[in-house]
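Below is one structure; the comments refer to it alone.
Just one protein chain is left out here, and the rest sit where they should.
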Amino acid sequence: MYIQINHISKAFQKKGQNVLHDISFGVKKGSLTALLGPSGSGKTTLLRILAGLETATSGNASIDGHAIESVAPQNRGIGFVFQNYALFRYLNVYQNIAFGLKTQHQPANEIKKRVTELLKLTGLTDLENRYPNQLSGGQKQRVAFARAIAPHPKVLFLDEPFAALDKQIRQELRIWLKRLIHQLGITSIFVTHDHEEAIETADEIVVMNEGYVKQIGTPNEIYNQPNCQFVAEFIGRSSVLSSPNLAGFMLPEKPFVTQIRPERVQVLKKDESTTTPGTLESATVKDVVFRGATTTVTLDLHGQSLLANRSSLKPGLVIGEHVSVLIEQLVLFKQDTSTLKKNQSPATTAAPLKSYAIN
Amino acid sequence: MQKVSNRLVPGYRLGLSITFVGLLLIVVIPFCSLLVQGLDVGFKKFWLQATNDRVLASYAVSLKGALLAALINALLGLILAWVLTFYQFPGRQLLDYLLDLPFALPTAVAGIALAYLFSNKGWLGRLAAPMHVQISYTFSGIVIAMVFVTIPFVVREVQPVLEQLDSTYQEAALTLGARPWTVFRKIIFPEILPALISGFGLAFARSIGEYGSIIFIAGNQPFKTEITPLMIMFQLEAHSYTGATVIALVMLVFSFCFIFAIHALQRHVQRQKG
């Protein structure tokens, strides 16, 4: 793999607990990978260890075949974008972007060429003489990006690059960044706690929690085939039901846990029907929340809460109303003593429910 | 793995060396000389020197003087800070500039100026003479010098707090019919108390150790107007290094305890504020 991480662990100096536990995975060349997890998951620490801003207690890693321990951080060919951009306050945009080239003692005209090219690429051409305090958040982000890639790094690391921005800008910039990184073809890793961001932007997602890697996969895999309860609950919204008695599924002995995505639940009023095959359940409406295009319905299914998405174009529901529910698919978690497994049984009747055998 | 982490920014070894050597030569070694010398003295001799009558009298003078000066400063400094923050009046800017002076003015200059000013021939001393009140060469002179040197401490601590006072509380009190004194006592004073304590502590500590501005106006009469730093000076002039060391160590121990006490008081007040 282009970036290879082998058994990296990091211990807290004082507490004796580990920030990172035996992390191993690889990143393909040209891939845009997200390290996704809640705070404290160790994702930023891992990135900083790769960059050389922190040290691991054990383990090693390599970039493009070169072991990183033997190379100083500034010589690893890494571009780094910090969370707060860390633009040089007393240098203007041009000088900021040119900085990494100047330290490499590139000739002035080469620098000018490269910086101009980058300014154009990031849409900052008119701003080259401005200083960071005269820029908006989104503009600062783009300068930080341009500065990081100016010296032609082999890989690009971004530490929560959009955390400090407004939602609107965040979404625009996400798309822009993804397009640009693919255009440049530079292997990138970015750290985020926002699962939407990871799913929308990354080619591959590494889900982390409490210092462990939980799952690695494409956004689709992570979303639809979570391999443990944590991943299932962290990504997107879902309902978690304990040992429910669901007629349409072959379910094991209790106890077990099922995770159900609201978009996979169809709510049918007395007079409504569906063309999707499957066994229906009965439920009562507990709450209805209008969210614009969709309405989220909270249902009481055999005493447990189940979320469902229902198009707002359809007739409304009333609290207390008795409805039928079609659960299209679910993810099953049956806990052993120490491992998490997911099993799903196919539906018994004529409903071809999808099933995933994972692990 | 190589130790890279926070050594990413260069200059650690250079900075550490310079700082280390500098501290060692200028602060640590000289200070250790004092401690070593002090330990050398032996408990009995130490106690005798430290509690010698004349020295004891100097403690009293220094402590009383510093306490009085710090209290005067607390009141006067509060008034000055108040007046500078809330009122417009002729000479306001000048007052603000003048308050920088005691920090920057050489203590010897302040010393001779105050001593002369309050002496019987001086412009102000002359006014008090008919009433048989002497200022220079008395305890009052010492207090005046201490006040002069430390007045900015309290003012500059309290001023920022007064400036940032949220006026909504006072406005609320006003609408409820409170009189100015009540508003001050109940709403404003608790806010500025930590700053006052801080300023008081700084003024007190500085007054105890102050030398140049006091010795001219004090008159330096044994048992009456000698301050403790002067005792150290006398011991040195008499080539009694042990005597000087003993008194110096007593002063340092006292300062240390005092700083500790002030911090404790500040924490207590902070906790009360909630």
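First chain written, first letter: the chains are A and B, and each begins at residue 1.
By definition in this document, a contact is a pair of C-beta atoms (placed from the backbone, for glycine too) under 8 Å apart; a residue touches a chain by one contact, two chains touch by 3 or more.
Basically, contacts and distances are computed from a predicted model.
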Practice task
Among "SAM-dependent methyltransferase", "Extracellular solute-binding protein family 1", "Sulfate ABC transporter permease subunit" or "Bifunctional diguanylate cyclase/phosphodiesterase", go ahead and choose the protein name stored in UniProt for the chain not displayed.
Solution key: "Sulfate ABC transporter permease subunit"
Exercise for the section: Specify the residue from the set B:Leu56, B:Ala113 or B:Ala129 that touches the hidden chain. Expected result: B:Ala113
Exercise for the section: Taking the full complex into account, find the residue in B:Leu48, B:Leu63 or B:Leu105 that is in contact with the omitted chain. Expected result: B:Leu105
Handout entry: Touch list for chain B against the chain that is not drawn
Key = 5-12, 14-16, 18-19, 22-23, 26-31, 33-34, 37, 76, 79-80, 82-84, 86-87, 89, 91, 94-114, 116-117, 122-124, 144, 147-148, 151-153, 156-157, 159-160, 167, 170, 174, 180, 183-184, 202, 205-206, 208-212, 216, 229-230, 232-233, 236, 241, 244-245, 248, 251-252, 255, 259
Fill in the blank from the handout: Had the left-out chain been drawn, it would touch chain A at residues 51, 53, 73-75, 78, 80, 82, 84, 86-91, 99-100, 103-104, 147, 151
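In the analysis below, only the chains that are shown with their structure count from here on.
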Fill in the blank from the handout: Listed in rising order, chain B residues that touch chain A in their complex are 1-5, 8
Practice task
Using the touch definition up top, name the residues of chain A that touch chain B in the complex.
Solution key: 52-56, 60, 69-70, 72-73
